[in-house]
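Yeah, one chain of the complex is gone here, protein chain that is, but the others are all in their spots.
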Amino acid sequence: MIEALPLHILSAFLFATGLAIVIIKRNAIVVLMGIELMLNASNVNLIVFNRMHPSTFDGQMFALFVIIVAVCETAVGLAIILRVYRFYKTSVPDHIQELKG
Amino acid sequence: MSSYSIILYGFILIALISAIGILAVNNVFKAALFLLTCLLSLAAIYVLCLAEFVAVTQILVYAGGVVVVIIFGIMLTTKLTGKPLEVKNGNLFPGLLAALAFASMLVKYQSMMATSTAELSTMSENLVSKTGVELMTNYVLPFELAGLLLLMALIGAAVTTRSTPE
């Protein structure tokens, strides 16, 4: 017997926490962690909903692909952060303000 | 309350606390460790939801790959400046407000969807082979595209970090 309600609450809170991290934290790497949390919240959702619609495998498959995409995003993202670091010597987005208009 | 529920609730609690931990601590490295805990407990939850294959992928790829890469990133960036790993907060109120709004809205309406509970037995048999067959039949196109995506991410990351200006 699986209880869906706490899992829904978990995913909602994970998403909200991820969003809060993205908005509040002033460090690109921590923002990246927040994004990972948001993606994981969706994954929890997908897997729980797959249990509600068990005739197909869609939810679990989607979750697998989300993990793949998250890996790519992290790899490219960290590469970009590292390069910005070389130019600016900081990973605090607020200090990176050459472009204005 | 069955032992199953106790375990499930336990892991949910760990995941939530470690997620809030990322928000609460000001040390990047500690935040990464909290992320690791969160991801591992999510893997456990996936096992309890009978998504073993996703759980294994989560541990191998997410916890084993992504978190390690993130920790590498932290090491490299802190080494360049020699500054401590402290993170500052900003936009505290708008951030918390948005998070609270989203959380309450989602909890309120999403919990309405938690109606039926599915049978356990229908999905549990031969999960791995089923996953493999699905990946190579119905999902073969996204599967191949994911391969392309990984290749381009690899090339992109290499191009981005190449230091010698041409």
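Order of writing sets the labels: A and B. Residues in every chain begin at 1.
Following the convention adopted for this analysis, a contact is a pair of C-beta atoms (placed from the backbone, for glycine too) under 8 Å apart; a residue touches a chain by one contact, two chains touch by 3 or more.
The rule is short, and it goes like this: contacts and distances are computed from a predicted model.
K.L.:
UniProt names the one chain left off this complex as which of "Thiolase C-terminal domain-containing protein", "Nitrous oxide reductase apoprotein", "Phosphate acyltransferase" or "NADH-quinone oxidoreductase subunit N"?
P.N.:
"NADH-quinone oxidoreductase subunit N"
K.L.:
Which of the visible chains would the unseen chain be in contact with across the whole complex?
P.N.:
In the entire complex, chains touched by the missing one are A, B.
K.L.:
So which of B:Ala15, B:Val87, B:Ala103 or B:Ala153 would be touching the chain we can't see?
P.N.:
Final answer for the missing-chain contact: B:Ala153.
K.L.:
Which parts of subunit B face the unshown chain closely enough to count as touching?
P.N.:
105-106, 109-110, 112-113, 133, 137-142, 145-146, 148-149, 151-153, 155-160, 165-166
K.L.:
Give me the subunit A residues in contact with the hidden chain, please.
P.N.:
15, 18-19, 22, 28, 31-32, 35, 38-39, 41-43, 45-46, 48-49, 52-53, 55-56, 58-59, 61-62, 65-66, 69, 72-73, 76-77, 80-81, 83-84, 87-88, 93, 96, 98-99, 101
Throughout what follows, only the chains that are shown with their structure count from here on.
K.L.:
Under the touch definition given earlier, write down the residues of subunit B that touch subunit A in their complex.
P.N.:
Interface residues on the subunit B side: 2, 4-5, 8-9, 12, 15-16, 19-20, 22-23, 28, 31-32, 35, 38-39, 42, 45-46, 48-51, 53-54, 57-58, 61-62, 65-66, 69-70, 72-74, 76-77, 80-81, 87-92, 94-96, 98-100, 102-103, 106-107, 110-111, 113-120, 122-123, 130-131, 134-135, 139, 142, 146, 149-150, 152-154, 156-158, 160-161, 163.
K.L.:
Quick check: in the complex, which residue numbers of subunit A touch subunit B?
P.N.:
Interface residues on the subunit A side: 1-27, 29-30, 32-34, 36-37, 40, 43-44, 47-52, 54, 57, 60-61, 63-65, 67-76, 78-83, 85-86, 89-92, 94.
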